[in-house]
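Only one protein chain is missing; all other protein chains are in place.
After this line comes chain A, so read on.
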Amino acid sequence: MIRSQPVSFFDRIVAWSLHLQLPIVVRYLLAAITILAVGWGRILFVPDTLPWLLFIPATIAIALVAGKGPGIFAAFLSAATGIASLGTIEHPTWVPRQQWVAASLFLIVMLGIVMLSAELRESLRRARRLNEELVESERQAVERQAFLSGVLASSTDCIKVLDLDGKLTFMSEGGQHVMEISDFNEVVGCPWPDFWQDAGNAEAKAAIEAARRGEARSFIGKADTYLGTPKWWHVAVSPIAGLDGRPNRILSVSRDITNLRASEEERDRFVRLAENSTDFIGMARTNGSVFYVNDAARRLVGLEDADITQLTIADFFPPDRIETVMREVLPAVDRDGHWAGELDFQHFRTGELIPVLYSVFPVTDAMGTLIGYGTVTRDFRERRHAEDDMRLMNGELAHRLKNVLAVVQSISQQTLRTAPDMASASHDLGARLVALGAATDVLTGTSWRSADLCEVATRALAPHGAIGERILLDGPRVNLKAEVTVAFALALHELATNAAKYGALSNDSGTVTFGWDIAGKGADATLSICWQEQGGPLVSPPQRKGFGSTLIERSLKSYFRGRAATHYKPEGLSFELEARLSDAATTGE
């Protein structure tokens, strides 16, 4: 806004003269010319009776237009010109005495008027200057305000002014834009903390409380825009001091950090990925010094609460592997971009070797410059154990296979050695191998640990007679040791074969009772086994004991480390075996 120009003619003249800024000599010259011209005019047109009349306005005008100096000069010059134009040379005092008095009075009055006029001119000049200063400062104020509102409007932050109760009184244009408010009047006076959700609400209230006490606060919170778009904000709340220096309003500047937050959350997820991984994850600088390991890594190598900043890659390995890591692994990473293989870590407290699948890769910064090495290393203890177990199992399997082959070889040889002819040799051998196979089946079912006596007996005897009809089985549950199972099955096979040839199973009515029992407890427990034939033809002791009989008595004695006896009673053959339970069976299940 520009102040109005002076309007009176007088004002304009003075303003014009002030504006003109004539040099002082010119002003005096103009004053002299004016007064001399007035003097000349007085001589030509005005009677001597009114000699001073015309000088008065001229001097006043000069004082107003040219200032005090020229005004005083004009007053003196007017008096002088008047005296000069009135007098004659003949008169002894040039003019009569009354004229000198009048001239003096005129001079005194004019000096007064000149001073007054000059003062008037000065005050007008000051007023003009003040006005100009006012206009200038107002222009500056307008400019500053335009600047500030430009800044406020162009800021993407939401800048708000709240009263001390936390109610909205102002919001910047940019702020209204990011808050998606089309008309500020809709929200003016609303309590600002109500915009915040959850923890943000409490934070906002606390920030206002703090601002009332004169303290600045900042917090991060979640708030929806006016249209309901969820956003994250960083908020700075500070008091605005009033004239008395005490807070009388509150400034709140909120910055939309939703995108930043999203990228932070994404980064957080990667951090958690590493933190929560059950694999060993670690990073080290190119000089080998470690700067990160995750919790799984700390647990694996016993660094739970240790300071890792002093550690290097080499510290994780047993001394004899450090060379491999430094000479082969890290150079391979530099060269090929990756290295993976089985190595051992060393536990920091116990020194235990920990088999791991060590995988190393370069870690680069955003510019692609190598800053170190990263590793995702898998605990391979279980796997290594499994492999060891597998190797052991494989060896064990080979061993058992060879033993079974040796047994087969032995049985074949003896069958062939004792058989009266090829046909019976073939028949006997086939049947024995079937019995052997059945016993092996039962053992395989328990990974060759033990075999259920009843199941072994059932499998060995079933080919010779109906179980439960011709062959009756009875006894408690006993788990035979693997070592005795094959011989036991073969012995039962031989007993049944003999019974089918000469004994209770050779007719249609005889039966075999096969029973076993445990007597005593603990280390003294004994296992007794009894094979009793009844209902067969009359029994007489054999002339010569064949291989089958040898198998039954000798081998069972040997395997069971017990007593075995065959009784050839006329009413039926019986076979008894007694052994310590611990020699025959596994304890427990």
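What we mean here is this: contacts are C-beta pairs under 8 Å (C-beta built on N, C-alpha and C of every residue); 3 or more make two chains touch, one makes a residue touch a chain; residues count from 1.
Just so it is clear, contacts and distances are computed from a predicted model.
Colleague: Which of the following names does UniProt give to the chain that is not shown: "DNA-binding NtrC family response regulator", "RNA polymerase sigma factor", "SpoIIE family protein phosphatase" or "Phosphonate ABC transporter, permease protein PhnE"?
Modeller: According to UniProt, the chain not displayed is called "DNA-binding NtrC family response regulator".
Colleague: Of A:Leu300, A:Ile411 or A:Ala482, which one is in contact with the hidden chain?
Modeller: Only one listed residue reaches the unshown chain, and that is A:Ile411.
Colleague: Which residue among A:Gln99, A:Ser555 or A:Ser574 touches the omitted chain?
Modeller: A:Ser555
Colleague: Need a quick check: the contact residues on chain A for the chain that isn't drawn.
Modeller: Against the missing chain, chain A presents residues 395, 398-400, 402-403, 405-411, 413-414, 417, 486-487, 490, 550-551, 554-555, 558-559.
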